[in-house]
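A single protein chain has been omitted; all remaining protein chains appear in their positions.
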Amino acid sequence: MADANLDFDRYHRRGYPEAVYCASKSLDQCRNIARMWRERSDTEDVGTVLFTKADRERAAAIMAELPDAYYDEQVHLLAWPPTPPQPSGGRVVVACAGTSDVPIAREAALTARYLGREVVELVDVGVAGLDRILSKRDILTSARAIVVVAGMEGALASVVAGLVSCPVVAVPTSVGYGAAFEGVTALLSMLNACAPGVSVVNIDNGYGAGHIAAQIAAPYDTRSPDVADSRLVEENSHA
Amino acid sequence: MADANLDFDRYHRRGYPEAVYCASKSLDQCRNIARMWRERSDTEDVGTVLFTKADRERAAAIMAELPDAYYDEQVHLLAWPPTPPQPSGGRVVVACAGTSDVPIAREAALTARYLGREVVELVDVGVAGLDRILSKRDILTSARAIVVVAGMEGALASVVAGLVSCPVVAVPTSVGYGAAFEGVTALLSMLNACAPGVSVVNIDNGYGAGHIAAQIAAPYDTRSPDVADSRLVEENSHA
Amino acid sequence: MADANLDFDRYHRRGYPEAVYCASKSLDQCRNIARMWRERSDTEDVGTVLFTKADRERAAAIMAELPDAYYDEQVHLLAWPPTPPQPSGGRVVVACAGTSDVPIAREAALTARYLGREVVELVDVGVAGLDRILSKRDILTSARAIVVVAGMEGALASVVAGLVSCPVVAVPTSVGYGAAFEGVTALLSMLNACAPGVSVVNIDNGYGAGHIAAQIAAPYDTRSPDVADSRLVEENSHA
Amino acid sequence: MADANLDFDRYHRRGYPEAVYCASKSLDQCRNIARMWRERSDTEDVGTVLFTKADRERAAAIMAELPDAYYDEQVHLLAWPPTPPQPSGGRVVVACAGTSDVPIAREAALTARYLGREVVELVDVGVAGLDRILSKRDILTSARAIVVVAGMEGALASVVAGLVSCPVVAVPTSVGYGAAFEGVTALLSMLNACAPGVSVVNIDNGYGAGHIAAQIAAPYDTRSPDVADSRLVEENSHA
Amino acid sequence: MADANLDFDRYHRRGYPEAVYCASKSLDQCRNIARMWRERSDTEDVGTVLFTKADRERAAAIMAELPDAYYDEQVHLLAWPPTPPQPSGGRVVVACAGTSDVPIAREAALTARYLGREVVELVDVGVAGLDRILSKRDILTSARAIVVVAGMEGALASVVAGLVSCPVVAVPTSVGYGAAFEGVTALLSMLNACAPGVSVVNIDNGYGAGHIAAQIAAPYDTRSPDVADSRLVEENSHA
Amino acid sequence: MADANLDFDRYHRRGYPEAVYCASKSLDQCRNIARMWRERSDTEDVGTVLFTKADRERAAAIMAELPDAYYDEQVHLLAWPPTPPQPSGGRVVVACAGTSDVPIAREAALTARYLGREVVELVDVGVAGLDRILSKRDILTSARAIVVVAGMEGALASVVAGLVSCPVVAVPTSVGYGAAFEGVTALLSMLNACAPGVSVVNIDNGYGAGHIAAQIAAPYDTRSPDVADSRLVEENSHA
Amino acid sequence: MADANLDFDRYHRRGYPEAVYCASKSLDQCRNIARMWRERSDTEDVGTVLFTKADRERAAAIMAELPDAYYDEQVHLLAWPPTPPQPSGGRVVVACAGTSDVPIAREAALTARYLGREVVELVDVGVAGLDRILSKRDILTSARAIVVVAGMEGALASVVAGLVSCPVVAVPTSVGYGAAFEGVTALLSMLNACAPGVSVVNIDNGYGAGHIAAQIAAPYDTRSPDVADSRLVEENSHA
Partner (left out) sequence: MADANLDFDRYHRRGYPEAVYCASKSLDQCRNIARMWRERSDTEDVGTVLFTKADRERAAAIMAELPDAYYDEQVHLLAWPPTPPQPSGGRVVVACAGTSDVPIAREAALTARYLGREVVELVDVGVAGLDRILSKRDILTSARAIVVVAGMEGALASVVAGLVSCPVVAVPTSVGYGAAFEGVTALLSMLNACAPGVSVVNIDNGYGAGHIAAQIAAPYDTRSPDVADSRLVEENSHA
């Protein structure tokens, strides 16, 4: 019996394909899903599939079916087909507080890139040395969505949000020890950011943040029109 | 001695003015801040100020200085000046799971409206009776940003995100009892939404969600251009 | 000295035999218990014994005494004698949200099956793609008890309960990471299901859910009569 | 604008009507919902509505629209129409550990009774004096579903489940102090009951437990047939 | 530099020697402490030393210095000198709920025994089959202190305390999974035992419970006299 | 219908009567239980009943039935009959860390006194000024059981246990704020006391600690004999 | 019987007198302690006593004995004698993130001032508008100890510590709602500050932070000499 029931329709319904979270799947399950994806792609455009949190063993199982997939071992991410689409929409900036946050930051960056956005990364710009982030204000203000990745106390999210007009998607990481509680402290900190404009995803969920940033920065022509052109009339509308 | 040091520059720096969180401020503090705001607005355009989580007593203290402010007693929100701007940008849809979630949903809706967006509300569309939300797919897909407000198990966020292409900003509410833990369960549930595209704000933070939705749905002409027009060149860019 | 004191009477007292939770037992303890069971079964009908959460090493220790036991390595479950009884009573449906939940779902299914029920499994029907579960309404409504197995935000329990008249037994799984907290989020979510009719068992406790489902769907002739035939009279009765 | 969107279809779809959780609703919302219910019942059979966790003020608001509703002030429950249906199906037994647990136990009992079951209550039968519960074995074994209500350490659920063949639905209560953590200890204890056959609902959720008990003990003629009569054939069936 | 500063005076001051908790010590530290103990015992009576939570590696390091020490590998306990003293004082009964609790129960039993008490163990007498513990009432009532060891929901402590007049020292164990939270559930349950007379020690702390039981059951001639003989007069005395 | 089912047999079975926890009971329930107790005492010796955590309102309801009961308003404790028994057994010392801990310390002291022990209280002897406790070593060593009552970090329990040979029963109190977490910090601290000989009861459970201390210090003639006189023979005995 | 046992020796032993935490004391207890303090001061120099967390009722009870005490109603602090000492030692700077944090910040400031330091306050300088704190670098670098007071995500502590060479004592406040968890989030955030030099006190413990800051900034002539002058020789010294 098959253990999976893939939602291929998602690409058409939402504009973004399903991704496969591999960490809790067996090797057999990973390989079977890769095969199902390959077979479906023979008959239909189902977009670029991402396999997330795939260690080397799982990556090998997947690449047995999709040998030309792109694999980033530091990030534990596979993408297939391996070539990202031509960038469209606005710029996504991904900023991370420390060197230890780089793998999650890159997961966000690669996700946004494979979903079609241009991405700029800013690395090791934590608030203990404020000049590191303050010297990047030009890049920050050029973004249509910013992903902030930080562990420990996660203060970078508040600081960045206070500097820009676009939304910040914050990713707490499990970097730290003791009362960092595997990322819970950064998560709570980001949920309480004193600067509005910060929303938060799960701990270490670089994929999720990259997905949302790609949605926020989607090209104008694929999104609902500005309301001046809107004709839908609703009772409860505050227009 | 003054207890406040307002960040009037925020409106110019970020495009959205500071809001005043009133719940933990004394009546004197609330009134002083209202007066500072009024005085500054005599000499400078500082945008529309929102006072959040203001009970009747605090609202009275504020309206002693800003007597023409708009006050929604159910939502505990004041806005001044009282007339929201002409809508611009894309549509924001605010959907809430139950009747008890309405005050927080309306806080989000009013915030987005006062920050310049058109807003449509969908009330009491929780997943216990799926037809309630499924019958609103047209409205959902017309949005450029959706705010989902839910307490208890917060399942509505996952269900809505699975239906649309735009980002969902989820607001857990403190509705529920026992193991709802004042909204913690809904918060955790939303952080683990099985459908990508959901980011989360603090429990009962309708203001924050409305702010982010307004940022996401900002009009095209106030945002950074699509990358085709971008000329900034970065080493780390994944373009 | 023996470390165990088995409750063989349970099969006669409750209609269901004791099961042996193996994860925290030593190999010696597992083997001793298997031997005690085999010896007792020589003289008395003690039903079908299940050994749960038995990894390969423990399974080998048990099968040294019960070589013909059934062992499902994915599920970590042994049953002896290996042939399940002829199905009686109503149907049990086991639905799981994702591929990663399959081992726990199958633990529930096998338990209910070995306790005498017919079982139907629905795999990978999570709410991110609602069609997957909505297309199975016929099977859902044919059940006398439904087990819903889900990790992450556990929203499937609410959605299923909203569609059917029979009780739902929800099993949170430890699938997920970060703020999934090893299944705590799914557990809390299910305890707060907005649709009534959902009760919950421990995280990853497929065995427990299968047991309860088997009890709910027990055949009519083994259960207490409908109250029309009841003659017990109680002071506090609300009849 | 109306704040509610009632799921009247639930009675037909599930066999049990929606209940209204009042604790977090305003007086206006409670009254409006009561009126909507009354108006709908003029044209359609929508079953017996229950209003739960309704303090006196909310009860008064509801009874302004439904003056003949039944109200139990200790339980904070209203039912309308006030006369429960003729009992059908099997017996539900509700057992509570202490005097302080009585209001929640009675909420479960009244719910099951209004949903159509015969109910017997056993009061103050906690395990500190085991004779109290052991002397009631005849009543316990006459049940088709048992609700166990307990605060503090919640040990009664394990003890009762070990004595009977029918399922036990456990309700932790917020009775206790200090490390009882408003019912969390009883909740966790019940989730880890060493006797299988126990499933759990939210803290103080007498309504939910009564609902599930009513579902479990539903009359034979309203439920899916025994599998001998079943003709649905499924690939994944373990039959 | 020495890493330890042993409290040899404790044996004289308290009547019970210091024990050495090994789990977080390095092999060198364990060996050094063993040597210090041996050297001191050449010149002074310092009682019987216990080394707790010592895995095989640490046991070997200790036995390099104390080769005739008693080591129980299941319990991870060493005692030196290896022969326990002649029993004195009252009886200690150690009862455990399940087979998996045996190592911790035996740690309590051995500790009480090495501190000079007679000990009787009752194994696998959990409440899921009440007859197991009820059939041992004679032994329970012969005790001057009872140690109850249980994981999961820890209900055995309440049940035993309700049957006897002597104090119960409860030891929660980390047996269980999911919402057992490594023993936290049993800990909380025992702290909320509905029967008075239960006090609690740390999770898996069999040593601590055995120590306290030995103190409670100390022989009459080593303890403070009955108050009839007491001559100390205090202002705050409630005599 | 009566809401209570009192365990009058407890006095004969355990030697200590049932106590009535009043905080979560209604006034009617409190009064009814008082009446049941008075009526039973007319025909049988049922010992001294204690009503714990009874505020003034509940005390008045109880004293309507037992007008001569002793009531300590600071402690929220009633005792009936009001005169404590002649002291027997050993001395109980109750030591509390601060002035704020006095009500709970006195609850322990009164409980032990009403259960028949002599009691000495030591007040405000916290470790911030060590001389306060060190100057009381004579009293401490005269005790057969010591109750230590402390909030905040609860360090007094470790310090006292390190000085004496008798067992220490520790009561964490909810004194403190912020990260004292209503007594949880003191509870955890006491469970991890670095000096063996400390067992713990629930937060603010002065009653429970007094009960256990009374059991530990029970007179020699009411307890099981020293083992030299013991004739019970058990297989598992470590004698 | 007196409920208090004041540690008057502390002033001589430590150089700082005992303070009285009033929140959990009864009015009688507060008044008695005030009287004891007044009486002792007649015969001995016992320094300046502070009464913390004293609401108006408690303040009145204290001022019945010490009518000339200084009372700050916003801060809930009394000092007696009311005149602070002449400043000595280095400067203490107290910076708070928002207007709502002012009462706790002032508690810290007043404590340090009454313990003999010069104090400068910086109000409402949170990181959402970085210019507010960056414009105060001169004052920050003039301090010998800095107290940072912040609720919500507490990011200010990291930012300030990154700018200065002196130690930062961080006070999390209970300002915020939802996932601010009454200050727990700020507490955890500060414990994980990415800039070294931050130590933390309890939530809302302005008194404690002011005390430590006063100790750090104590005048040179009251402290141990620089090591060049030190003559104590220790084996373990790393000199």
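Should a chain be cited, it is by its letter among A, B, C, D, E, F and G, assigned in written order, with residues numbered from 1 in that chain.
In the analysis below, contacts are C-beta pairs under 8 Å (C-beta built on N, C-alpha and C of every residue); 3 or more make two chains touch, one makes a residue touch a chain.
Computed from a predicted model, the values in this text were never measured in an experiment.
Participant: Which of F:Val169, F:Met190, F:Ile203 or F:Ala218 sits in contact with the chain that's absent?
Facilitator: Of the listed residues, the one touching the omitted chain is F:Met190.
Participant: Considering the whole complex, which of G:Ala2, G:Leu27, G:Ala60 or G:Val120 touches the chain not shown?
Facilitator: Checking each option in G:Ala2, G:Leu27, G:Ala60 or G:Val120, the one touching the absent chain turns out to be G:Val120.
Participant: Determine and list the chain A residues touching the chain excluded from the picture.
Facilitator: Interface residues of chain A facing the absent chain: 74, 99-100, 102, 121, 123-125, 128-129, 131-132, 151, 175-180.
Participant: What residues on chain G make contact with the chain left out of this view?
Facilitator: Listed in rising order, the touching residues are 10, 13-16, 19, 84, 87-91, 109-110, 113, 117-123, 138-139, 141-144, 162-167, 169, 187, 191-192, 196-202, 207-209, 211-212, 215-216, 218-220, 222-228, 230, 232, 234, 236-239.
Participant: Using the document's contact rule, name the residues of chain F that touch the chain not shown here.
Facilitator: Within chain F, the residues that touch the unshown chain are 97-98, 126-130, 134, 152-155, 158-159, 161-163, 176, 178-181, 184-186, 188-195.
Here is the rule we go by: only the chains that are shown with their structure count from here on.
Participant: From the mean C-alpha coordinate of chain B to that of chain F, what's the distance rounded to whole Å?
Facilitator: Chain B and chain F have C-alpha centres separated by 52 Å.
Participant: CA centre of chain B versus CA centre of chain C: separation in Å?
Facilitator: 43
Participant: Among all residues of chain A, which ones touch two or more of the remaining chains?
Facilitator: In chain A, the residues touching two or more other chains are 1, 10, 162-163, 184, 187, 191-192, 202, 236.
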